[in-house]
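Only one protein chain is missing; all other protein chains are in place.
Here is chain A:
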Amino acid sequence: MVTETSTQKTTPSIGDYLRNNIREYGLLVALVVIMLFFQVVTGGVLFKPVNITNLILQNSFIVIMALGMLLIIVAGHIDLSVGSIVALTGGLSAIMLVKMGIHYSLVVPLCLILGGVIGAAQGYWIAYQKIPAFIVTLAGMLVFRGVTYVVLQNRPIGPFPKEFQVLSTGFVPDILWFANPLPGTITNLFALVAVLVLVGLAIYAGLKDRASNEKHGTENEPFAFFALQMGIIAVVAIFLGFQLSTYRGLPNVLVVMAVLIALYTFITTRSTIGRRVYAMGGNEKAAKLSGINTERLTFYTFVNMGVLAALAGMIIAARLNSATPKAGVGFELDVIAACFIGGASASGGVGKITGAVIGAFIMGVMNNGMSIMGLGIDYQQLVKGLVLLAAVFFDVYNKNKG
């Protein structure tokens, strides 16, 4: 046959490109705008080194759980129980550390495993018994909260040993103190250097990727976009790194969070597991007929969520220096909202880690900014709700227009 393989191809213009990727750029722009807005209305408090540190400490667990939640939402499910898992694992860690005096190096892995077991317990009903995740995890939310009250006997437990608190309130020590050129302003040189190195690596990796795309004849995004995007990210990162370096340096949780974000970005974009989760969320029947063990995959997304929720639970307990049965109430909503603001689709198959992380930060900056402004929790909820609706409307509007 001599028919032409492709229909006429018009090279995508910058406009086309922008339109196709409006969601991602829109999200980044929204975050920057929201940050600037609160920077102004709080009279410059938002970007103070202390507050940036606070922001990270307050939001780390939302971000960490959003990583797991994104996978679950992409797979076409939902998990309402994470807030209760946070409370339960936090409580159990307290009992082991404080009451039973077990060493933290044993407690941390034990709690992570426990989170995995809790996730597995729910995943079993969802994946193999085909009970909707909404119902199973709603039950889980009630059950695990109840269990927490029972094991904690309705009382907070604390304080924790110092070594355990370091998990969430510690900072990476300044191993470069001897080379500090500005001892007056910079108090933790390592923070700044680490950020600079990371930014450098990111730009290098980006350029290398473009070069290899070029070599293999794959289209790149326009260079102007690449440069602009990298530029914005670099400026923001370096600014934040500098601010942190004038305070106590890099919080430990920031390091944990960054490593996890990188890991999950890799899993979702480059690994076969990630690809299969997206395919399963997009069309479960087709994925199954393609030889994907959809039950097992679903099961493991919930195990994974449980582990991440357990990690979050310990971070929260360590930060508050006490485990209470009320910990994590309503967190599931913040985590789910972060994913949807970040562009995940409620019907599955669509969503990105970067989106969920930015979504989590949008929620975090709003929480933090409104608290500084002295807005009550009532107004905070109202505003967050409206932002969620606006973000999802933006998605739907874009899709229909396209």
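Going forward, contacts are C-beta pairs under 8 Å (C-beta built on N, C-alpha and C of every residue); 3 or more make two chains touch, one makes a residue touch a chain; residues count from 1.
Here, contacts and distances are computed from a predicted model.
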Protein that the absent chain corresponds to, by UniProt name, given "Acetolactate synthase", "Multiple sugar transport system ATP-binding protein", "Methylenetetrahydrofolate reductase" or "Amino acid ABC transporter membrane protein 2, PAAT family": "Multiple sugar transport system ATP-binding protein"
Listed residues A:K48, A:R210 or A:K288, member touching the removed chain: A:K288
Residue in contact with the excluded chain [from A:V350, A:V365 or A:L388]: A:V350
Interface with the undisplayed chain - residues on chain A: 1-10, 12, 16, 19-20, 212, 216, 218-219, 270-273, 275-276, 278-279, 282-283, 285-293, 349-350, 402
